[in-house]
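Missing here is one protein chain; the remaining ones are kept as they sit in the complex.
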Amino acid sequence: MINKDVASISDAVADIFDGATVMIGGFGEAGSPVELIHALIDQGAKNLTVVNNNTGSGEVGLAALIKAGRVAKMICSYPRSMNSTVFPELYKSGRIELELVPQGTLAERIRAGGAGIPGFYTATSVGTPLEEGKERKTFGGRDYVLELGLTADFALIKAHRADTHGNLIYNKTARNFAPAMATAAKVTIVQTRELVAPGGIDPEVVITPGLFVNRVVTVANPAHESALVAAGVSYP
Amino acid sequence: MINKDVASISDAVADIFDGATVMIGGFGEAGSPVELIHALIDQGAKNLTVVNNNTGSGEVGLAALIKAGRVAKMICSYPRSMNSTVFPELYKSGRIELELVPQGTLAERIRAGGAGIPGFYTATSVGTPLEEGKERKTFGGRDYVLELGLTADFALIKAHRADTHGNLIYNKTARNFAPAMATAAKVTIVQTRELVAPGGIDPEVVITPGLFVNRVVTVANPAHESALVAAGVSYP
Amino acid sequence: MASRVAQDIPDGSYVNLGIGIPELIAKFVPEGREFIYHTENGLLGMGPSPEPGEGEPELINAGKRQVTAIPGASYFHHPDSFVMIRGGHIDLCVLGALQVAQNGDLANWSTGGPDAIPAVGGAMDLVAGVKSIFVVTQHCTKKGAPKLVEACTFPLTGPAVVDRIYTDLAVIDVTPAGFQLVEISPGVTFDYVQERTGAPLLPIASPTA
Partner (left out) sequence: MASRVAQDIPDGSYVNLGIGIPELIAKFVPEGREFIYHTENGLLGMGPSPEPGEGEPELINAGKRQVTAIPGASYFHHPDSFVMIRGGHIDLCVLGALQVAQNGDLANWSTGGPDAIPAVGGAMDLVAGVKSIFVVTQHCTKKGAPKLVEACTFPLTGPAVVDRIYTDLAVIDVTPAGFQLVEISPGVTFDYVQERTGAPLLPIASPTA
């Protein structure tokens, strides 16, 4: 019978392996699955490729994972933040690789990866340095570049409410990359504020249908990055 | 100030021109904007290219539009139904053109059209007669075909509730093609059971954000095709 | 056939059922298992037909018949529905067939006749994207011609896509070596099935071989 509830957060991330590609939801702190990321730090997997729009803030969550030296490569659109020096220091000293992708291209590449689309054309980045190495093609007199679908071994995302079938809804702008990442990862791991029985979410308002979700763990009162940073927390 | 409410259904479709491409929502009868289609029949535009998954049933709605000789070309995935001979008769006598597109490719082509994606690759139709004339490309050892984004001059869709900004929600499986079509048409025209003020739809559950919608007309008790067919109605 | 197929579906599977005999499978869920049914027109968690008079014209399946939704269901639009199909997120699809070739080629959408109205629906998407493709079909056509053949003569739905075939006579796997007999219906012999099959059948290996 279908029940995706996982009792402990350490069990939820136990099988993330060295060298895995891990998509992590969130735009800035909104939607960042802080507790899952901290569990991944505790778990110890290294040499990871991480897909996220940013590179974290302070020394918690994603920034802490990077600081701990577990991330070999970041795929992101905006690896700068006002309050974190973790990524810049590693990057300048050549200890972390960066694949810079325009934000909309990143979102669409993840969606394509989840949709079985190996490549699509976009006008974004045409005529810029980020076009380098990409195939160009003309449609209707305008130039476009070929971008490739992006998939991952795991996705770590944060939901507002889940049911035991894995159906999810999100909270406001915390939704951002999570629904697409859930489709693009082989194993999607969710931390949710609230877990309900099937039927506890109106079928009309489900954002991520359960077939995209493998594991759900309840974190009833998730931390916000900004609060941790303000409190001077450095994980672990 | 923003108010997309249109008083009469004839006003809503008044500017649909001869030769226009018109996307019409619905899968079978679910989501078919019957009253908008009938208004289009009354309006008289001809030589239309119509995009819909099917070709209608009986002699009402889309089937009536086709029967009236207004449709020069259908772009669809399944132009057969158990209770309509309108399309087959015109097709066999060479009086209507058909572009047959696999259902998922049709959906994705419409989404691509709305997303500014001129082309994408899919495995669907590779090695079949529907691959003819399409470019093939190999990704990761598997063959894919290039499919093109699809746009339209107008979209006619049916919502369950709308607000005056054009935000929409749908009813059950009547959602189908409508959200994508709303993004892919220059002018999106909506018939809704209910029209509310902004704030009357929870921002978390909006399916079609207002910026994709141009006109909303209230049809409080829309007809269902199956009921019209059972009653022997032939429009007009 | 429908109940036989249901026996082979693992617990927790996400399943898309084609129109016709495949639709019947939903009635035969084995004890202790739970399947979630997807219908490509925008519903995951499709339930049984509604009681007479309780159906809704806006809650239908891909065959355009009225259905219901189970607790835990979700509605979505067409592009998202085909993300599920084409992105490899549906475990199993059960389809009907006009012909299946020994290499797994499937023809099930058109006889290619000059008078036929071509209509493909979601079949090409399903065979290209779903992880496992089962076919349920009568072993022969109404005129007695084999539907399991060396090479399809009808236009393909997809090349080398079928994994397993359930007929009124047998259960047959498509393998790199060709049609592999897996199970034979009660009272039917190997020769009887082979005579009605348009390509060589590999016999069931004896358990001690």
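Order of writing sets the chain letters: A, B and C. Residues in each chain are counted from 1.
The rule is simple: contacts are C-beta pairs under 8 Å (C-beta built on N, C-alpha and C of every residue); 3 or more make two chains touch, one makes a residue touch a chain.
Just so you know, these numbers come straight off a predicted model, no measurement behind them.
Trainee: Indicate each shown chain that the hidden chain touches within the full complex.
Mentor: A, B
Trainee: From the list A:58, A:79, A:149 or A:166, pick the residue that touches the absent chain.
Mentor: A:79
Trainee: Of the residues A:31, A:149 or A:166, which one touches the chain left out of the display?
Mentor: Checking each option in A:31, A:149 or A:166, the one touching the absent chain turns out to be A:31.
Trainee: Out of A:125, A:151 or A:164, which is the one that touches the chain we can't see?
Mentor: Hidden-chain contact among the options goes to A:125.
Trainee: Tell me, which residues in chain B touch the chain that this view leaves out?
Mentor: Answer for chain B: residues 1-2, 111, 113-117, 163-165, 167, 183, 197-199, 203-204, 206, 209-212 touch the chain left out.
Trainee: Under the stated touch rule, tell me which residues of chain A contact the chain that is not displayed.
Mentor: 27-31, 53, 77-81, 87-88, 91-92, 98, 100-108, 110-111, 122-130, 170-180, 207, 224-227
Methods note: only the chains that are shown with their structure count from here on.
Trainee: Of all chain pairs, which one counts the most C-beta contacts?
Mentor: Looking across every pairing, the one with the most contacts is B-C.
Trainee: Report, in whole Å, the distance between the mean C-alpha point of chain A and the mean C-alpha point of chain B.
Mentor: Averaging C-alpha atoms per chain gives centres 34 Å apart.
Trainee: What whole-Å value do you get for the distance between chain B and chain C if each is reduced to the mean of its CA atoms?
Mentor: Comparing mean C-alpha positions, chain C is 29 Å from chain B.
Trainee: On chain B, where are the residues touching two or more other chains?
Mentor: Residues 108, 122-123, 170, 172.
Trainee: List, in ascending order, every residue of chain C touching at least 2 other chains.
Mentor: Within chain C, the residues that touch at least two other chains are 43, 69, 75-76, 82, 86, 128-129.
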